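Of the protein chains in this complex, all but one are displayed in their positions.
For chain A:
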Amino acid sequence: MQPVTVVTGTAYPWGAKNVDTDVIIPAHWLKTISRTGLGRGAFETVRAQPDNIFDDPRYAGSPVLIAGDNFGCGSSREHAAWALADMGVRAVIAPSFSDIFSGNAFKNGIVPVVLPQDAVDRLVEVAKDQPVTVDLETMTVTTPFQDRFPFDLDPFRRQCLMEGLDEIGLTLARDTAISKFEGAMAEHRPWIEERRGYEGVAVEGAGRT
């Protein structure tokens, strides 16, 4: 993952509420077995409308998206984050995010910035013709008009973003602790590890639904 410290540029001044993952990337795009190229399907149903914000040349290629409450609700599809990343979005600003989308965004170098509704309303106005800056060093969103909105991020997630860390590599380094936990589990909850495998179930497990 590429490190992210500052995201600055034009922003889609959208503000829509409850933007679900089917809107971000419809299900028929999920048949890919790759992480790339999903930008073409991003916001397909919105872009089917005339005069939509995503095809407005003023905002083409914006690195920031400003949305309303509950952004990314719905499915767990990481394709939503891949699609945003593929269309060049590096930060989304909204009053709230779905928990799963927010986690997926972090893992793909997209900063989910939570700001109060009035700050989001102000940014939607400003972003119509001015750039917006999201700074992870100072943890602020700023505009050319002296607006300065501080935001919070989980410290570990912030560090992963700023240093482009590989979370799996970090956890694999905790192997001794994981093995120790598994040892205790084998003793206290042996049935977890001793589940019967799938083979033979068809014969044995008939009929109960």
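Worth pointing out:
Here, a contact is a pair of C-beta atoms (placed from the backbone, for glycine too) under 8 Å apart; a residue touches a chain by one contact, two chains touch by 3 or more; residues count from 1.
In this section, contacts and distances are computed from a predicted model.
Selecting from "3-isopropylmalate dehydratase large subunit", "Glutamyl-tRNA(Gln) amidotransferase subunit A", "Peptide/nickel transport system permease protein" or "Cbb3-type cytochrome oxidase assembly protein CcoS", the unshown chain of this assembly corresponds to "3-isopropylmalate dehydratase large subunit" (UniProt protein name). Residue-wise, the contact with the chain that is not shown comes from A:73, picked out of A:73, A:127 or A:161.
Seen from chain A, the chain kept out of the figure touches residues 16-18, 20, 22-23, 26-28, 30-35, 45, 68-70, 73-78, 81, 96-100, 103-104, 107-108, 154-156, 167-168, 171-172, 174, 177-178, 181-182, 185, 189-199, 201-202, 204-209.
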